[in-house]
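Before I ask anything, let me first share the structure, which is written out below as structure tokens.
A protein chain is absent from this complex, but the other protein chains hold their places.
Chain lettering (A and B) follows the sequence in which the chains are written, and residue indices restart at 1 in each chain.
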Amino acid sequence: MRTDIIEIRWHGRGGQGAITAAKIVANAAFVSGYKGVVMTPTFGTERRGAAIFTSLKISKNKIYDLSPIATPDMVIVLDHTLLEEVDVTAGLKENGLVVLNGPKPVSEYTFKGMKVAVSDITTHSVEAGLPPGIINSGIIGAFSKASGLVDIDVLIDAIEKEFSTKRPELNSKAAQIAYDNTAIGGM
Amino acid sequence: MAPKEFCKMISRSKPGPGDGGNTGSWRVLRPVIDLKACIPVKMNKEACFNCWLYCPDSVVSKTIPPVINFEYCKGCGICAEECPAGAITMVNEATPIEEDK
Partner (left out) sequence: MHIIESGNVAAATGVKLSRAQVIAAYPITPQTPLTEKLSEFVEGGELDAQYIPVESEHSAMGVCIAASTAGTRAFTATSANGLLYMNEQLHWAVGARLPIVMCVANRGIGAPWTVWNDQQDTIAQRDVGWIQIYCNDHQQIIDSVIKAFRLAQSVSIPVMVCYDGYLLSHTYMPFDQPEQSKVDTFLPKFAPTHFLNPDDPANFNTVTLPDVRPGLDGKMAPGYIEIRHNLQEDLRASLDVYEEIDTAFAKDFGRGGNPFVEQYKCEDADFVAVCIGSLSYQLRDVIDIMRDNGVKIGVMGVQMYRPFPNQAIIAALDGKKCAIVFEKALSYGNQGALYADIKSALYNSKDKPLVHNYILGLGGREIKTRHLLDALNESCTAPETFGDSPRWIGLKL
């Protein structure tokens, strides 16, 4: 089995922009030297508001297997209400990481044997000036802080490129505020 | 070696009388033009020519009066259908023979 692939599973709801967020991280990872980047959304039908997930695999080498992630290294949860309906840690590797958009302090969330990083993205994004409910740029800041995989500056560049016609500076500000306000706990 | 020529054969032909073969032998109904009603004849100028335009076998001439080439006219009746003056009638090929008797 290949051990060079970092597997990141994104949990969100249809319409929250999990695919766009994963695509931004894919772009930033590629720019940072990860030549193998594959993002695989849920195949088939999607419905606004329904729980969905997206697989992102990154590696220094080309990736050939396009199947969905079964054993992620980290999961990113765009909406804490998903915890009640989806087993977001399914298959998560031991000492894996859960990055969560949630309103409560980090000590309130426990996932057995896992690290957890929490940021109240919903609030921080409004602080940044975005309309309520836009959270997919903010979550990228929390991902950067918690995972240390991709530099926040590279991610902010990728955010501004992706949202070039949709309030780029507010979206990057949301990511920066989230980055500065991500609490890490667990284990 | 000369480069190979592709697409040397396609179904392509020149439109014109006789392209469909000896189509005059197919004819059961014969178009007959009533020259008194035919527009270019009546006006004595190049006009109308719907029969020439619509003929699928190009067997009607663009002349005054229009002339039909019966060697290739298959008797489809489109000219009679399209003539705005109703000047063309389709006559059974057998009819004159009946009259000869």
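Observations on the structure shown:
The rule is short, and it goes like this: a contact is a pair of C-beta atoms (placed from the backbone, for glycine too) under 8 Å apart; a residue touches a chain by one contact, two chains touch by 3 or more.
Because the structure is a prediction, the values reported are computed rather than measured.
Under the touch definition stated at the start, the shown chains contacted by the missing one in the entire complex are A, B.
In the full complex, chain A touches the hidden chain at residues 1-2, 22-23, 26-27, 30, 35, 37-41, 43-45, 63-68. Residues 4, 6-16, 18-19, 21 of chain B touch the missing chain (whole complex, contact as defined above).
The criterion applied here is as follows: only the chains that are shown with their structure count from here on.
Spacing of chain A relative to chain B, judged by their CA centroids, is 75 angstrom.
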